[in-house]
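Only a single protein chain was left out; the remaining protein chains are all shown in position.
Presenting subunit A:
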Amino acid sequence: MNDINSFLSRLNSTINFSTILPEIILIVGLITIVITDLVNKGKNAIFLYKIFLISTLVSMGILFYQLISVIAFEDLYTNNIFNNLFRFFILICSFISVLLSVDYVLCSKISLAEFPLFKISAGLGGMILSCATNLITIYVSLEFLALSSCFLSGYTKRDIRSNEASMKFLLMSGASSSSLLYGFSLLYGFSDGQVQLDNIIDKISFSQYLPIICISAAFILAGTAFKLSLFPFHQWTPDVYEGSPTRVVAFFSVTSKVAALSLFTRLFRLIFPYLSNEWHIVVELLAISSMILGNLIAVTQRSFKRMLAYSSISQIGYVMIGILAADLENGYASMLTYTFIYIFMNLGTFARITPFSLRTGTNNIRDYAGLYMKDPVLTFSLVLCLLSLGGIPPLSGFFGKHYLFWHGWKAGLYISVTVALVTSVISIYYYLKIIKLMLTKTTNLVDTLKTYEKQKSLVSSVISTKLKSSVEMAMILCALASTLSGLFMDPIIKITRNTFF
């Protein structure tokens, strides 16, 4: 008993628990969900979603409070603004994607208690990944995120495409995280057994071990570029996005990319500053090829989800320019602003596809023809989000891209910015193609839309008004954020400015 007392007092003195309080609240929410589901024996699943929402909101509140102060948590975390902003982004992603998936409860026959469990655990993994400064914490939280995303993507187990998607995701993420681990092991070995990122830079002597550092950088790049779906490592993205359920794709298309962005930036900024010329060139090449490839292949797609997968590959290419263009006075402002806007744009687009695929059961772009007549709200909000993704002026996507490219031009990345501008124009083509399809009245409607009206009434008698409005609330929230964030760019840029480390 004496030992426990002394241990607890030592624990309290060395570890300041208030810094990980948002994560602790998410963990409490996770355990509550498990216990509630056990007690309720599967009934009343909406209550579980309410628990999820409440815990996410409370975490966000505490994170807001902590954004003001910068505390260092022993060796494991540092809560500078960069990390806190990423945690906040991931909480926003979780919150909005839970709003999207509430209607899943009544509309499908499979058990649903595990769905919020996996979502909370993926959000938790992403949050801890955003602040980890320890090789071991990075690896464990990355695996946590990847494993939860994999279970989420295989959730509809009767659907064979979902099985295929989760198999592909599991195998490829396993291969990539093993290459990441190999890079980490090289760093661990040659820095005399240090696991902390700061200590690694202190102890490792760059001049002596330069080839080892280069090899380690290559392996770490391979491991993180998989999660970001950059060019040669993007092959899993279209199949996984097409196969998984739409709400799941909405969730992990933003969450895992945001978490992987923070990991990538932190690793390459902290560990390889002496190699910055080399890895800048490589990342620039990867970014250019992902932009070109993503946009060109997205033109030819016939399924909406696959097209969004390729377009998200190209969006990450744009964000890479932001990472490369970071300098002392602006920090990572361009990357963070664009990520913030990208979250809302992407989630907004998925928020529109979800009810559409629920009501008509199809994801083909051709079936969206003439949607304007059947459901104007959905059409206009989808139009806003797609235009924002493309980068058309009054919407926030334009301001995000403009700031990103201007920052990149100022930093001297002329080729990348030119390629990005050209490929943005190409992307406008395929977004506008969908918009034109939706807005034009066709004389003979597609079969799917003829049954749209009937199904809508059937579905709305099943879903209570409260649930239907949660998806619409998410839609409206994302539409507003996509439109109006452009007007509030200045405060956002000011917040994200001093994030250089």
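Points worth noting:
Here, a contact is a pair of C-beta atoms (placed from the backbone, for glycine too) under 8 Å apart; a residue touches a chain by one contact, two chains touch by 3 or more; residues count from 1.
Note that in this section contacts and distances are computed from a predicted model.
Missing chain, UniProt protein name, picked from "AP-3 complex subunit beta", "NAD(P)H-quinone oxidoreductase subunit 6, chloroplastic", "Small ribosomal subunit protein bS16m" or "DDB1- and CUL4-associated factor 13": "NAD(P)H-quinone oxidoreductase subunit 6, chloroplastic". The chain not shown here is touched by just one of A:Leu63, A:Leu124 or A:Ala165, and that residue is A:Leu124. Only one of the listed residues, A:Phe144, A:Phe380 or A:Trp409, touches the absent chain: A:Phe144. Of the residues in subunit A, those that touch the hidden partner chain are 7, 10-11, 14-15, 20, 27, 30, 34, 74-77, 110-111, 114, 117-118, 121, 124-125, 128, 132, 134, 136-137, 139-141, 143-144, 147-148, 150-151, 154-155, 157, 211-212, 215.
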